[in-house]
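Removed from the display is one protein chain of the complex; every other protein chain stays in position.
The letters A and B name the chains in turn, as written, and every chain counts its residues from 1.
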Amino acid sequence: MIAEKYFNAALLGGLALIAFWAYGADEPFTITLLTKVTILALAGVGLNIALGQGGLISLGHAVFFGIGGYAMGILASHAQSYQPMTLGPWMIEGTKSMPVIWLTAMVSAGLVALSIGLVSLRTNGVYFIMITLAFGQMFYYFSISWPAYGGEDGLSIYVRNSFPGLNTLDPIQFFGITFALLLLALLFHAALVRSPFGLALNAARQSPERVKTVGLNPFRLQLAAFVISGVITGLAGALFADLNRFVSPTMFSWQLSGEIMVFVILGGTARLCGPVAGAAMFIALEHWLGGLSEYWHIYLGLLLLAVVLFAPGGLIGIVTRREAAHD
Amino acid sequence: MTFVLFAEQVLNGVQLGVMLFLMASGLTLVFGVMGLINLAHGSLYMVGAFAAAGVAAATGSFLLALCAALAAAAAAGAIVEMLVIRRLYARDHLDQVLATFALILIFSEGTRWVFGSFPLYLNVPAYLAGPVTLPGGIQYPLYRLFLIVVGLAIAGGLYLMIARTRLGIQIRAGEADREMIAALGVDISRLYTIVFALGAALAGLAGALVGTIQSVQVGMGEPVLILAFVVIVIGGIGSIKGALVGALLVGLTDTLGGVLLPRIFATFMDNSGATSAGSAVASMLIYLLMAAVLFLRPRGLFGGAA
Partner (left out) sequence: MKSKLIAAAASALTLCSGTLGTAALAGAHMSDVKVGMITTLSGGGAGLGIDVRDGFMLAVKLADTGHIEVVIEDDQRKPDIAVQLADKMIQSEKVDLLTGIIWSNLAMAVVPSATAQGKFYLSPNAGPSALAGKGCHKNYFNVAWQNDNMHEAAGAYANSAGYKNSFILAPNYPAGHDSLTGYKRHYTGALAGELFTQLGQKDYAAELAQIRASGADSVFFFLPGGMGISFLKQYADSGIDLPVIGPAFSFDQGILQAVGDAALGVVNTSQWNKDIDNAANKTFVEAFQAEYGRLPSLYASQGYDTANLLISAMAKADIHDQDAFRAALEEADFESVRGDFAFAPNHHPIQDIYVREVIKEGDVYTNKIIGVALEDHQDVYGADCKM
């Protein structure tokens, strides 16, 4: 426990320090990579609540990521073209304001998570994995063939959205925003784990029957966790779209769902900072192995396999065990 | 739409269904006996297709190519089972998903490394090429009829094997109670390797058979894998009967949906818009079907324990 705390502090501190170093050394691309790590970690924090705390193996979290992305893309594209969007009797103006976009992204992702959860949580085990995957595929195919917002071509937003008082086009300032949001999400996660809700959720994962006997409804607990999880991943999607100034159906792809899951497990399932460690390692590998060989996916695959087979606790599992041995 | 066209589309749906069954039966067997969820099943499909293309190019014989597909996929399956998969039986589904996701990466890039980035050539042999005329005047490709016959024959063979042979008894015992068959003196790790290799061989055969009329290329396994998962989830995971029913249901829904929906949309939209909207909905149809089935029956049509 102590070792993990040190590790978390070193990890988050390290991220921020490298960002400041890169700022000083005028290496904007390093900051962009770190921003990507932070955003993907945030998506992982979302999944970690469903997966680590709730035991809900969702292979469809790209849905929420994509919903967040499209919330940003649609609002910003209407603002960009000064054409309000018509929704039945209402006319909605587009916006370039990040807080409004975030809120929209989180609410939409939450609503989608609620409806998917209502259907999917009737199942469990492999069925749950597969039904979440199926919902992901539905959104993916719909976004490709729906022409209004670019279809497979996606939507380009030429200028990054704005945040009051900050210049979001400056890489270090945008990194600051995403890093702050990641910290908030981590604090929220830590508080949630200790809350009565978190304890009940954990109990529901281990033994739904026991939770029922004390008068709680495991279905509702899991549904709430699934929605919270979707909301956080949706926020990450909106940020990711802003990082790239671009959204496309690939944000809904099942490979992306798989990658988000990889972050969580690579770092250490149910560990607070697991997704951060996992995302950092994944991006570092992608960057480094990609430079070594055209066939870098082979090495990535071998490494993932090694983690699953020989280090089931993920990166944080390795670190804390070694630390514990020293004590 | 004329009756002939409709009948032809039904045949197409059945043909897609039986090929999906070849994929799905292996997946569902592996899950039923070993409790393993294997995302890399699509890679074995790809291995079969590449082996067939390689042997067909070297020997010119389609039958040898099919044998090679069976052998290569079974061998790849057995090796993977002994090196990796058997360490995953005791793990939870999460570890299995991640490890087999890693295997997909290794298989795909490994195949590209060996065979290059361009698709390979594999074609229908002369004696199966061209259309035949069926009763009712339906012109139907002979090769697709061959696929239907092979698929149904394998379904029958699997049924007999499971119902009548010693291996079948062990498989059924394994599905019912894993600890029990070990206690009865069955070499359980050998049984697992055989079952996994059998599933792999079926996937490899499907890859070669389907690759013959499609394209043999890296990444061909993943779309089929997802369809196969839809099939076994609809049918009920672990049930061979469910896999057959699910496969036919998915095959018919996908084919007929793609044909009928644009026509239905065309009754109230212009033609270009209808075909676009209709095909958009059609591409989501099987997933809607799956969600509906799971909503009504959370363990699929013929599902037992998950």
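The criterion applied here is as follows: a contact is a pair of C-beta atoms (placed from the backbone, for glycine too) under 8 Å apart; a residue touches a chain by one contact, two chains touch by 3 or more.
Not measured: the values here are computed from a predicted model.
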item: Among shown chains, those touching the left-out chain; value: A, B
item: Omitted-chain contact residue, chosen from B:80, B:220, B:240 or B:289; value: B:220
item: Contact partner of the left-out chain, one of A:125, A:151, A:208 or A:312; value: A:151
item: Footprint left on chain B by the chain that the document does not show; value: 2, 4-5, 8-9, 12, 15-16, 108-109, 112, 116-121, 123-124, 129-131, 139, 141, 143-144, 210, 212-220, 223, 255, 258-259, 262, 271-272, 275-276, 279-280, 282-283
item: Footprint left on chain A by the chain that the document does not show; value: 27-30, 32-33, 36, 141, 144-145, 147, 150-154, 156, 158, 171, 240, 244-246, 248, 250-251, 290-291, 293-297
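Throughout what follows, only the chains that are shown with their structure count from here on.
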item: Distance from the mean Cα position of chain B to that of chain A, given in whole angstrom; value: 32
item: Complex contact set, residues of chain B against chain A; value: 31, 37, 84, 87-88, 91, 93-95, 97-99, 101-106, 108-110, 112-113, 226, 229-230, 233, 237, 276, 279-280, 283-284, 287-288, 290-291, 294-295, 298-300, 303, 306
item: Footprint of chain B on chain A - complex, ascending; value: 51, 57, 59, 119-120, 122-127, 129-131, 133-135, 137-138, 141-142, 144-147, 254, 258, 261-262, 265, 269, 295-298, 300-305, 308-309, 312
